[in-house]
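Each remark here refers to the structure printed beneath this line.
One protein chain is absent from this view; the other protein chains keep their places.
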Amino acid sequence: MRFRVISVSAALVLGAVFVIALAPSIRAQPKEIKIGGTMAVTGNFAVEWGPKAKQFMEAWATMMNERGGIFVKEVNAKLPIKLIVYDDGSSADRAVELYERLATTDKVDFFTGPASSPITIKASTVAEKYGIPMVTAEANSPAIFARGFKWLVGADRPAPQWAEDYYKMVKALMDAGAMPPLKTVAVIQENTPHTMDVGWGGINRATIAGLTVVATETVPPNSSDFSAIIGKLKALNPDIIYVAAWAGTAAAFAKQAFELGLKPKELHIPHSTITEKWGGMVGQNIADGVTGTTHEAHFKKGDKDAYFALRQKVGLSGFDAGWTSLRFIALEALGKAIEQAGSLDRTKVMATLRTLKYETLHGELHFSFGVEVAGKKVDGVGNKFVFPAQWQNGKIEVLWPADVATAKYRPRM
Amino acid sequence: MARGLELVISGLSLGGVYALLAFAMSLTISTTRVLNVAHGVFFVWGGAFFVILSRHLGLHPVLSIALLTLLFFFLALLFEWGIVRTLLGRSVHLLLVGSIMATFGLGLSMESALGYSWVTFVDPYPVFSSSLVMFPVHLGGVSLSGSRLVILAFVVVTVTAFHLFLQRTFLGKGARAMAQNFDGFLVIGLNPFRLSLILFSLAIVATAISGAFYVLAVPLDPYQGLPLTLKSFTVVILAGVGNLPGTLVAGALLGLAEVITSQFFGTVWAPAVSLAVLFLVLVFRPTGLFGKGLD
Partner (left out) sequence: MKALVLGSVALLGVLPFALSSSWLLVMFLSFLWLILTANYDILDGFLGYINLGQGAFFGLGAYVATVLLNVPQMQELGVLTYVVAAGSALGVAALFAAVMAFPLFRLKGLYFAIATLILIFLLQVLALNLAELTGGSYGLYVPPRFFMSTFVGYYLALTLAVAAVAVNWYLSRSTLGLAFRCIKGDDHAAGSIGLDLMRYKILALVIGSLPSAAAGVLFALNSGFIDPNIALGVERSLLPALMALLGGTGTVFGPVFGTGLIRIMETIFFHYLHLPVPSMLFFGLTLMLVALLIPDGLMRSPWIKRLPALRRLASV
């Protein structure tokens, strides 16, 4: 009798141990690839990102699934993507709660990046904590990538480098006589991380075109009154005014400059060509001739047809919401890394991401590590660059580089 | 010299913009005791609808303002019926508390609704701005912003009109009476619901039209509502609650402070200085510049 009790118990215990030991491998047959993230659907970051960003990502996942999913060699099958995007309401606190939820409750395999630098900074700490690869899209402040994190890469080229392409274009145009000889530049920067980075480039890269910076003005976020600055600049009369501000703030500046009689030879507002609606905000009269930089172009490489189809599906046309190219590339890179790694193992995918090189919309994408940007050592920055562009006849025309240029530079006066 | 004059006029016209934000709120709090935290949201909605009507639908600006008036009259009716009636019978303290909480919730949902609808139905970039009225004004050696002057003119006219309304007309006096002594008001036999309806309609329509004028000079986005409410609140308090002409002076004071600070200390410090000015005025005149402590 006692023998029976003991042997049955032992068998049960052994059986339990056996099942528990096997269980991980039983669970390990994945049926789908889970990717998760948050997005600022409402709140102050929603102006730049908003519902369209979420819709675009979801449309991408649907498109990939229509193609059958991503082939994962380890399970010898094409797996569908399950994309989970929460609304963080532009709150960093809530974003972290939701990324933790994605990691622990939803148990996603990989992360997408959220909106804005501060939220990306906080979200990436969750990625680093759990060892979940995160590919961010638009976030391109060097501060984000200068923390020695191992699980983070970003598709966009760091913001301080935006000015490089612009100034290179300026130099080339001046050399070719297409732009009048310019000597001085004044920089206005809005006090938020991204625009300060863009302003940094404006100030520190001016020497590329042989320019001297004669004034630097920092303005509070969402400034609407520039009368004092405009007065000062009228007296200084710089050749170029470089306005590193978000589109709305820059629109207020452009309107005031017009009304108060400030007319520089060249008005460069990077964010003026990032959205097609900027021209309507200030009126064609003021917009024409303003140069900027855009993420969007009539891409000729990579999966461009799929990209444009996705944009159409979420109701975007022309130069609207150009950051979709970054989102697309970020998601595409993640997909390619999974495919090349042949596995959903996070370490393998991250290692693949680090050495990933493939041709996409703008050319070859790869991530750089240990490079110096704006005085910081950064890891994981991508190389999707912005294209200098200009408002002409109420439309945005890309000026540079030649293979996607749609028009030539037109001097303002 | 010309530069100095330019600065002063810039400051005054910026003040016009601040007064634009504040006068409708001053009217509302002083006459109805309802603190509409969604004031800034109605303001932004006004700007947004004006841009839809005048720019996207291409309607003539005067027609747009007329349609705006109609639309916001209906919204005011909804607001009054849904929120104000529920609150009106309560004690002063509970009315204030209830109005803060309810309008906060209302504001949050209204701004999300606008943000989502604009991006889904109008266009992907939710920033509203109108370039209808934009012209440089050059007098002597001085350059001025035409759009700001238009705003200043509108605000002076409207504030004067409302001030006269409160002081001279029967309805206006009734509104002040209702605010001062609700029970006495009932005893006289006047209908508080009808009066509050009229007041709210006036206030909300005025807020919306103010928003329409605002976007002539300054671009707005759906999520500026709460910051604008807070800003407008500070101007109201600086003037003294209920003093409409005071909002012009308060606005001018703040505008001048900001422009002068920008000129001599850098624009980054402008908000700090206008905040400090506000604080100091309150410390030395605890009920605002012209307030009578209606609390």
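Going by the order they are written in, the chains are A and B; count residues from 1 in each one.
In this section, a residue touches a chain if its C-beta (ideal position, glycine included) is under 8 Å from a C-beta of that chain, and two chains touch if they have at least 3 such contacts.
Keep in mind that what you see is a predicted model, and the values were worked out from it rather than measured.
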item: Residue of B:135, B:193 or B:279 in touch with the missing chain, whole complex considered; value: B:279
item: Contact partner of the left-out chain, one of A:35, A:79, A:103 or A:229; value: A:103
item: Per the touch definition above, residue among B:8, B:67 or B:97 touching the missing chain; value: B:97
item: For chain A, residues in touch with the removed chain; value: 41-43, 51, 86-89, 91-94, 96-98, 100-101, 103-105, 118, 121-122, 125, 141, 143, 147, 191-193, 196, 220-221
item: Missing-chain contacts mapped onto chain B; value: 29, 35, 82-83, 86-87, 90, 94, 97-98, 100-113, 115-116, 226-227, 230, 233-234, 237, 241, 268-269, 271-272, 275-276, 278-279, 282-283, 286-288, 291, 293, 295
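In the analysis below, only the chains that are shown with their structure count from here on.
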item: Whole-Å gap separating chain A and chain B, where each centre is the average of the chain's CA atoms; value: 37
item: Of chain B, residues touching chain A in the complex; value: 3, 6-7, 10-11, 14, 17, 55, 111-112, 115-116, 119-120, 123-127, 129, 131, 134-138, 143-148, 217-224, 227, 255, 258-260, 262-263, 266-268, 270-271
item: Chain A residues touching chain B - in the complex, by the definition given at the top; value: 41-44, 46-47, 50-52, 90, 191, 217-220, 222-229, 231-232, 234, 247-249, 251-252, 255-256, 258-261, 275-278, 280-283, 285-286, 315-316, 320-321
